[in-house]
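All protein chains but one are shown in place.
We just call them A, B and C in the order they show up, numbering each chain from 1.
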């Protein structure tokens, strides 16, 4: 990676490598190859570290997967260490292709490799269609594809992008047992200018609360009284401090929205700790629930003016 | 009443008359006779109207009584019509004295008068100590005292102040059946400068909400999430609109406090209507509950600064 | 009153007298004169005491008035002392009639009397239509009517029933300043069989809670989580114990309803004290809000069966 950090927009992108993984496919939907340099990293931690050290401007990392669940390395990597903020989310269908060298037929396949997760997610298809082949583990789906290209195995289970990258042919397009699996990636960068509100945004945060009965209820109450819907909540153990819980949350709305800002300020007051992880356009193809008229920015503005007049700080 | 309204401080005080009632006694604790002119009014409505018309600067009216409950004429008189704001509350012990002309002994009493409320509140004492005397109704305790001075009756049940005012002697000091009865009066005036926070204040308001299950719970939730205690709540029927409820509330704290201001602004957003009725020093001899550190002004200020930094509107 | 208490149904009724008051009119809507003996009492306390002593089977007393607000003597009389339970509520329009002896015309009226409350509630009409007449106080509207019959005054402001009872003629039908005023009476008796649920019932109770921030919110939460609407709530000071609040509540539903029973049992656990004051048919001409399917008796029964099966106490 070049040593000189560039100013915005980001042009140097770290991602969970190696080349040819789903993360690279997700990154391609965010930025064209001509618009930025891409630096595959061996782990989520390494990708985040590259941004924190200034070696990269942004990192694309997986946050959750509809089959495998949340990605603790990303959750914890964002919750701790120097602050990184999500500026964009990307949903990528997880299409597992069976690939081989050009000219190889399905009936020719005698050996097969992939990352254990990919093997697990296509186990049913493999045992039905390649019953005599024992799948072998690889460190990544892309590494398996590379090994196929190098002639070490006959076939690999990998992302379609890996076939292109390693000059392989696709034997079967989509062999995942669960059709419709999706991975959610996030593009994170050091704090800076926030993406402007689009009217269909999400906000992510981590809140740490003491282990009192009702503490979570109080936390959620701060959203509910302001008409804000949550789209994800997870309790995360905090290894360091016994009896302290950490919640990872996504809510609808942008921190520039009055209701979201007031809710986060309230959490900042009542929680042991709150880390704002970004406001960014919602990208899962769904629409936020309609904001009640009583919770919209005009209602907040009007109420602030009313209060100011009463307090005598504003001419009434 | 003179026609020229004076600027603050108020010097022309309307009160629930006639002279010699508990309201005048309460007013005397607020302002010395030399500091203001006093105008007794025939009813609470008349006292409030005098302020609204500009004929008086302020009015002292009863809000609730520990025996008789709240005073609907005051509740409704403040909830409707031009806005009047409470600047002060006064708690007056309701001491019912038995008075007569000088020289008359208890054994000489053959006739007795007072306002029906006062007769009701001393009924047990009267039937035990003056069993042969049928109490007669008067339009006010002071009117009864005046009638005793005029020789129409032998004795009256009235406020101690009435004895002084009409030159009567006190036969028995305190004949109320419930010792310790207290009336809470409020001094109301047109909106203007609010009394500054003292650290032990109350705020009064009226909130109108639709008749939905949980509407009151939501209303109270706006106080609870901000650590604010209520000291009084009453549902009042709204005659005008079927299915709409009005709540009369007192809470701890001053509208200048961040938590109270944010709560009232929230009510302004979510309720059908909110009327702010004033913030004023608590005068019932009790202390507000300690404000949690998470709800104090410094916590709000720090949270606002944190939010501003995140939003990029404040240098971080 | 006869000394032998009869078994149910009640046949001896105490009420807030004297004869010819609104309370007697309300009682007439509950029981025909031929079906029970009526005993007017000098005060609410006396009416309740008559039931507690066994001298009467039931008492009809006013609970709240749309103009005057709640009746503290009834509120407190039911909250303290031996338990009495509401079996019925009656709403009576408060029609203030101007009455005089037959043959007297409005223009003949030179003197006028009534209870101060009635005078207050028709003050505007009186000053507009009888400007030269100074109203005089009486101990009750019925006493004023009796005095008119006796020739002491020319006219009285009283309930229509008083005109009938004292052989008077009605000069003007309804002179109340606020049209549509209504008084809510309740028929109370010692605990016994409850009125069966009708599908449109109310339940009344008094709950005493410690003076903690959020105590009321918790109390209301017990209703809200079970889908129960409140129709009235009032905080009442508890004179005896500083820092303890008493709430007088009416909710929709009957204690035989699963949701109401569970809510009251919950209050019994979490409050310092709960007094059940009865479940009875709603009589204000309005319908309870529809009960959500999740809060109806079938839902509770089905959930109890599900729980029993899981716990292994019921064959599944």
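In the analysis below, a contact is a pair of C-beta atoms (placed from the backbone, for glycine too) under 8 Å apart; a residue touches a chain by one contact, two chains touch by 3 or more.
In this text the structure is predicted, and so the values were computed from the model without any measurement.
Partner chains of the missing chain, restricted to those shown and counted over the full complex, are A, C. Here one chain is not drawn; of A:224, A:283 or A:309, the residue touching it is A:224.
Residue-wise, the contact with the chain that is not shown comes from A:138, picked out of A:112, A:138, A:175 or A:270.
Contact between chain A and the unshown chain involves residues 43, 66-73, 75, 115-116, 119-120, 123, 136-139, 178, 180, 211, 213-214, 216-217, 220-221, 223-224, 227-230, 232-237, 239, 242, 286, 289.
Listed here are the chain C residues that touch the chain not shown: 191, 193-194, 218, 221-222, 225-226, 255-256, 261-262, 264-266, 268-270, 276, 294-295, 299-300, 302-304, 306-307, 310-312, 316.
Here, only the chains that are shown with their structure count from here on.
Copies chain B and chain C of the same sequence differ in orientation by 180 degrees, per CA superposition (steps of 5).
The set of chain C residues touching two or more other chains is empty.
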